[in-house]
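Missing here is one protein chain; the remaining ones are kept as they sit in the complex.
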Amino acid sequence: MRDDKFHEECGVFGVFGHKDAAALTALGLHALQHRGQEACGIVTTDGTTFFSKRALGLVDRTFSKRETIERLPGHLGIGHNRYATTGDTLLRNVQPLSADMDCGSFALAHNGNLTNAATLRTGLVKNGALFQSTTDTEVILHMMAAANDEAVEDRLIGALKQVKGAYSIVACTADRLIGARDPHGFRPLVLGRLGAAHILASESCALDIIGATYVRDIAPGEMVVIEEGRDLRSLRPFGENPAHFCIFEYIYFARPDSFMEGRSVYETRKKIGARLAQEAPCPAAEIVVPVPDSGVPAAIGYSEASGIAFELGIIRNHYVGRTFIEPSDNIRHLGVKMKHNANRAYIDGKKIVLIDDSIVRGTTSKKIVDMMRQAGAKEVHMRISSPPSKHSCFYGIDTPSSEELLAHTMAVEKIRAWIGADSLAYISMDGLYDAVGSRPPAGGAHPYCDACFTGRYPVALVDKEAASTARPTERKQVSP
Amino acid sequence: MRDDKFHEECGVFGVFGHKDAAALTALGLHALQHRGQEACGIVTTDGTTFFSKRALGLVDRTFSKRETIERLPGHLGIGHNRYATTGDTLLRNVQPLSADMDCGSFALAHNGNLTNAATLRTGLVKNGALFQSTTDTEVILHMMAAANDEAVEDRLIGALKQVKGAYSIVACTADRLIGARDPHGFRPLVLGRLGAAHILASESCALDIIGATYVRDIAPGEMVVIEEGRDLRSLRPFGENPAHFCIFEYIYFARPDSFMEGRSVYETRKKIGARLAQEAPCPAAEIVVPVPDSGVPAAIGYSEASGIAFELGIIRNHYVGRTFIEPSDNIRHLGVKMKHNANRAYIDGKKIVLIDDSIVRGTTSKKIVDMMRQAGAKEVHMRISSPPSKHSCFYGIDTPSSEELLAHTMAVEKIRAWIGADSLAYISMDGLYDAVGSRPPAGGAHPYCDACFTGRYPVALVDKEAASTARPTERKQVSP
Amino acid sequence: MRDDKFHEECGVFGVFGHKDAAALTALGLHALQHRGQEACGIVTTDGTTFFSKRALGLVDRTFSKRETIERLPGHLGIGHNRYATTGDTLLRNVQPLSADMDCGSFALAHNGNLTNAATLRTGLVKNGALFQSTTDTEVILHMMAAANDEAVEDRLIGALKQVKGAYSIVACTADRLIGARDPHGFRPLVLGRLGAAHILASESCALDIIGATYVRDIAPGEMVVIEEGRDLRSLRPFGENPAHFCIFEYIYFARPDSFMEGRSVYETRKKIGARLAQEAPCPAAEIVVPVPDSGVPAAIGYSEASGIAFELGIIRNHYVGRTFIEPSDNIRHLGVKMKHNANRAYIDGKKIVLIDDSIVRGTTSKKIVDMMRQAGAKEVHMRISSPPSKHSCFYGIDTPSSEELLAHTMAVEKIRAWIGADSLAYISMDGLYDAVGSRPPAGGAHPYCDACFTGRYPVALVDKEAASTARPTERKQVSP
Partner (left out) sequence: MRDDKFHEECGVFGVFGHKDAAALTALGLHALQHRGQEACGIVTTDGTTFFSKRALGLVDRTFSKRETIERLPGHLGIGHNRYATTGDTLLRNVQPLSADMDCGSFALAHNGNLTNAATLRTGLVKNGALFQSTTDTEVILHMMAAANDEAVEDRLIGALKQVKGAYSIVACTADRLIGARDPHGFRPLVLGRLGAAHILASESCALDIIGATYVRDIAPGEMVVIEEGRDLRSLRPFGENPAHFCIFEYIYFARPDSFMEGRSVYETRKKIGARLAQEAPCPAAEIVVPVPDSGVPAAIGYSEASGIAFELGIIRNHYVGRTFIEPSDNIRHLGVKMKHNANRAYIDGKKIVLIDDSIVRGTTSKKIVDMMRQAGAKEVHMRISSPPSKHSCFYGIDTPSSEELLAHTMAVEKIRAWIGADSLAYISMDGLYDAVGSRPPAGGAHPYCDACFTGRYPVALVDKEAASTARPTERKQVSP
């Protein structure tokens, strides 16, 4: 039932200075559930002992019971939601990861992906490190354990200076909460307050759910250290660097009620939709129909800009869970209808503009266009609120390999024919940057990572390049 | 986590003449999941043996595995989704119920509620019947078992002539599929075709999911019998009777992509919203905001009729399940935010019209108004797409007792003050009938059941009246 | 992993007048676990409401948690252990069964088997009864429900007068505990006291575990009624009848520490072993080896009578549970060694007498003889502490059909050759009666049921005979 979408790989959350740290963390993870549904975990500490609960499944299942929360006492907590590909769904990979080092215990939750983890891992194993997970994140712990610094944050800085790639990290020792964002700032991380307590979270919607106030985004390359009786310390250990925030967070990943870089995600999507209406108008169309739910804000923007009526022409079944895991073939061939159904009363006999956020492999788009035709649509015009997705992401998004991306191998007209639409248009790169409000100067630095559209990867893909020459040591252990 | 809504108590589905009867039934139940989430069950037959699987929980969990479906062979299947109050969530109450009678085996799935079941039960127990469930539905089986007719459908007719109240029934013997709707037609039931196979379902969206064609609604008071080698037989065992279809199906219960009585539910809701905009305009408002997801179609209608922009000012968390069952108090006091969050960028500083379908106890409305205020709304005007809900339903809808209904004890202005809105208006009864397209003639019969608004109960509440004088025998057995 | 033995089908227990009725019942069932391992259940009542918990599995799993016991309040409790063939292992068949009748609620636990249940069931179904289980026991409830008597015990008597076969019953209403034994007294039932409380149990070992005192056996054909503020009433509703207690209880079923009819089971088994030593001596043998654990007392008796040393020549693995349910073929072919291993130090080079209680299909005996040979035994002489098992039991013991019983088709010498022993002898019928202490007078009535050896069935096999002419209505419903 994995749909044909790109997916965030993780959400992170942390709280310092509240007696209900575990309950707040569970709520924060619940608000961030869209960033990872396979597994979740919370680690808390009362200043002496660490407590943890990690499990496969959704937050509201794992942390629904009072006694589960009560077994996680303490004023400091961190949490993690995980999105993982099937083979890696092992309990030992569920974060936060934790470690007992000679300088004390440490726990860490990581959103992002390291591009040189396999290379670093080979070296660490050569030096005697025993890995307990298959995650890239664990290399950070081993580099920290092997260091000599007294202070844990110095060890973390030392480790982060060696890794390459994307990370927004929430971590803790027995007495401090640490947040860090890689120099490019690929993935988001915000700071909030709830009374005297400090909060760190992937998105601002996780502040809203607990009634916390948004303070500011953690800056790219910034590390914050929060501890008792001291002001929050902001460190800049990595020097200056051009930032490259993931532009796809605006297009699809983030929740529409979140703010990023001070911008409303919902409003940005409406602007993209409006721009799309200018770039790729569809005057013949009678209604604008979003592919729910992600296409709704752009469709409202398209409708407003074009004056064409907005209608819920596709109805989503809210009960489709990750749990429909082993459908029989008889069910499987019925495909996309498990999730969506045409609202025939509004489709039959109409010319429609369909708004979706992206086309990945194209299978979903093809089925939806077909469903519209079966429901009687006279014309189906597809408009996509992102440029063509041509390249895999290596910075924390679950994408197919480039070869599987429809736009990697097909031009737009060919895609149109393949999915069966009457017309097809994507927003332009310039249009997207304008909508986000940050068109880079000609020849100037791009303030966003747009590698999935352009192939401009801001950080070297060390492991990928190494893999093309020699194969790094693989972990061959398989366990439940 | 039970929300403050009215709820359907059941969905039913049946298929005759398809080798994948169980898989089709599972899909049909999945499309009808909104009509009951506590439990579900399927009974199939290969003409000789009956097979069944019943369980607590959602359809996509219970019937997700291939082997589960494979253990339900046969070309004839019926299924049931159940919504039940906590105390009754026992496996032995999960439908379809089945019985071995001297005339053969029989299974039955029932959507609705009988108003004289307790009274009938007392009589049956006095005559030696042993009940295995606490459902009202079981009285039908016992009356059938005690009858002498040769044909099962005659026994069913005999039993249905004795019961009062609401029922849409899908039932089967080893060789026939039976559908029946009470003379008032309180609850919906439609007939469809998939190739040579016949389908019965509570709503047409369950036909869509399997690619079946809608044929017609089963008429109030009609019974259909489908068997091999014969045309479908339509019986009218109950004579003529004025129909009273539940008008709340249009307002809230049914899925917007379903058709009822030939009308699009989505379109009807838009018409209600448009009428509401005429009856209760709000010229000062800058945006129309639906309470998701049920308020969306009426909000679109209100927006179109009023010219005020439609915006998703409230974002719903799609991962809120029934499973968050034991939140700690610390979580509980955070209340409605588990499910909804303000889209602050569009609320802050705005005058808004909120569109919801009903106010039950009022707790949710109060929290949502409050959430809008906290997000910076300057004015909050509440518009409700149904008349005030003043009376309990006894025909198959889960409602609180009348005393708990806010509109039972408070006038509109008092409700407005209690929920904290700047203004509050409900659609009128006439407006509702107009929107549905069936204003009754002055003094004429009402074609819908509107008892929850008006207290006009079309069928006598036998058990309720009996209970006010003497207490019927209670079942005291408690089991897991 | 079902071994090649006859098996009791049930154990029953009841207590009246103790505030910890549920805990005492759980302990009693635990002591009676050898009489049924597939499922267990307890019903209690506080005088008003009935509480129940029934589950598949062992007593110590189902009733191990404090909260399970706490949810079974009341001073009156009855319980049941069930041994069932695979196909019938359905939760709805787990006893105690309960019923809500117009004269009140009633619960019943039954050890034994009715020989006319199918015939009665057909009649009841014809009269409109709906059966919820596939057990023979449920006919009693339906006959009671259909009766007119005011008093529950009168209804029970009326029902028991119609059934044929074997039953030791423990039952209860909201205010009384009832025990009853069929006129032949096939299955055991004893009465005990614990302070002011009365206890009923299948065997005296269930009194010992809770420190209760043995009072007496319930007599064949007796019904006892125990209620508050009255002396225990002993009724004799069935008139006089020759008793036929199951002689196999002495040989194998009962726990050795139990007393039956005032006799120690352990001592009786030793006497059987001693008699076997006289009837079938084995002077060449060097050691007497029991097949553990059931063969031990008879082997001690054989050793004492013969002067040949007793040795544990076979060691049993105590961790073989019912749970090893799906062994791969690779495991399966290793067979009996899962449970038993030769104590090679004592077998190698020795001539041995093996003592076992019975030979059913012979597969186990063959494997054990073979295991002895592999361990180096020079000679293996098999002695069986029962006469040849030639006929199926219809009175509550799980046996294969007669055709599958080795002794039904083979004479002793042929069996010897088939299992590979050097010699083989069974105790004689006279020897068995002498050991039990009740040789019937020549031509006189036999005080025991010995049908499995002799084919003399004391009660007509109504259903079996009916089945040979016409097939009674079968329940075709299959559910989990």
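Labels A, B and C are assigned to the chains in the order they are written; within every chain, residues are numbered from 1.
What we mean here is this: a contact is a pair of C-beta atoms (placed from the backbone, for glycine too) under 8 Å apart; a residue touches a chain by one contact, two chains touch by 3 or more.
Everything numeric in this text was worked out from a predicted model, so none of it was measured.
Interchain touches from the omitted chain, evaluated on the whole complex, reach A, C. Of the listed residues C:7, C:34, C:383 or C:446, the one in contact with the hidden chain in the full complex is C:34. Checked against the full complex, the one of C:10, C:23, C:191 or C:251 touching the unshown chain is C:23. Between the chain not shown and the residues C:210, C:247 or C:451, the one that touches is C:210.
Touch with the chain omitted from the figure is made, among A:16, A:50 or A:186, by A:50.
The omitted chain makes contact with just one of the residues C:300, C:410 or C:425: C:300. Although one chain is not displayed, its contacts with subunit C can still be listed: residues 20, 23-24, 26-27, 30-31, 33-34, 37, 58-61, 64-66, 69-70, 205, 208-211, 255-257, 259, 264, 266-267, 293, 296-297, 300, 304, 309-312, 315, 317-321, 323-328, 330-331, 334, 337-338, 341-346.
In the full complex, subunit A touches the hidden chain at residues 48-55, 91-92, 98-102, 105, 122, 125-132, 141-142, 145-147, 174, 473, 475-480.
Throughout what follows, only the chains that are shown with their structure count from here on.
Judged by shared residue numbers over all numbers used at their interface, subunit A and subunit B contact each other through mostly the same positions, with over half in common.
Chain centres defined as mean CA positions place B nearest to the mean of all protein CA atoms.
Averaging Cα coordinates per chain places subunit B and subunit C 51 Å apart. Look at where the CA atoms of subunit A average out and do the same for subunit C: the two points lie 62 Å apart. In terms of their C-alpha centroids, the spacing between subunit A and subunit B amounts to 37 Å. None of the residues of subunit A touches two or more other chains.
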